[in-house]
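Left out: one protein chain. Kept in place: all the others.
Right after this comes chain A.
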Amino acid sequence: MAAAFDATGARGPRLAYVIDPRFAGGTSAAVAAELRVAAGMGRVTVHARRSAMFGADHQVAPALREVLDELGLPLVWDAPEIAAELVILHNPAFLKFQPEFGGRILARHLVVVAHENFLRPGGVEGFDVGACLARIDRASLALRKSIAPVSAHNRATVETWLAANPAALRWDVLDSDWFNICDMAPVPPTDAPRDRRGRHSRPGFEKFPALADLDRCFPPHAEANVILGADMLIAAQVVRPHWTMLPFRSVEVEAYFGMIDFLVYFTAPTWRESFGRVIAEALAAGKVVLTDPDTGAAFGPGVLACTPAEVDAAIARLVADPAAYRAQAARGQAVLAGFSTGEFATRLAALIAGVARGRAA
């Protein structure tokens, strides 16, 4: 244990990232973005775990691979021991299909970044949280073990779950959200908004509301209704001549944003985004986002919170009032400032400082 933490402060603390690098979506993108920040604050090691969730191969999400190459960081696969002052494990749900973590973690501070909501709307567990945390707990020796929520909604699910599971009280919750860094270059909103609507997501059932709600969100009278990631609707042979249904990743996101002025994003009512990267991307692209209040909570006034039944009126109002449209888009981009690299760096620095204080003590 002593040897593991015998690094000199001059070269910065040792930071270990633990992730299954094969997550294709927001988790890998978020880790990629924060590695750029973390690399300037300490000696970073990235530990890849091949979890049962993704099988045995060694693929790495492209966004993560790009950053690792850029920073010259090696990816250490399935190390039997991970030791650092600060160990950051992203998305504990990757352990949900296996009985053990499969190694040891030695840390002063172990932070588990939640990424996924612990509870679904209605209070049902999103995954076997207790088992995943227990696997990490059993595998780790740390002075402090924390859970880092990624948004206010995510925090609420974490705290509610912890309150209902006293056996997990050894885990504390970080005060600040471990948000996704949203440093996309902002695009100015259009001066002449049109009733061009769209949504994009992975094609999972959880990402889509009931068909009746989709019909409300994307009516025949809209100039355009573009659904990117519509694989499920296509497979189900849903016929809506006024919809442009595109398979997931069939067009570049930039091209897709060129086809719409409004992101109308609702999910299954039994599921919630934990952060909502899809919303952040749309805001950065200068679009106005309409979504349900819970999903939009992380973005505050940056999105228009509404129900599917209220979408039409809201869009009509903004199409008729381009200035209001631009103002709303601007509010969205202003909110994104709160998810900047700089803001994240400040929070990470504070965390590292806390670890250092603990070491000095």
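Everything below uses one rule, namely that a residue touches a chain if its C-beta (ideal position, glycine included) is under 8 Å from a C-beta of that chain, and two chains touch if they have at least 3 such contacts; residues count from 1.
Simple rule for what comes next: contacts and distances are computed from a predicted model.
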* Asked: Under which of the names "Glycosyl transferase family 28", "Phosphate transport system permease protein PstA", "Pyruvate dehydrogenase E1 component subunit beta" or "Monovalent cation/H(+) antiporter subunit G" is the non-displayed chain listed in UniProt?
  -> "Glycosyl transferase family 28"
* Which of these, A:41, A:131 or A:314, touches the one chain of the complex that we don't see? -> A:131
* So which of A:24, A:143, A:167 or A:211 would be touching the chain we can't see? -> A:211
* Check the options A:25, A:269 or A:322 and report the residue that touches the missing chain. => A:269
* Asked: Tell me, which residues in chain A touch the chain that this view leaves out?
  -> 96-97, 120, 122, 124-128, 130-131, 204-206, 209-212, 232, 235-236, 268-271
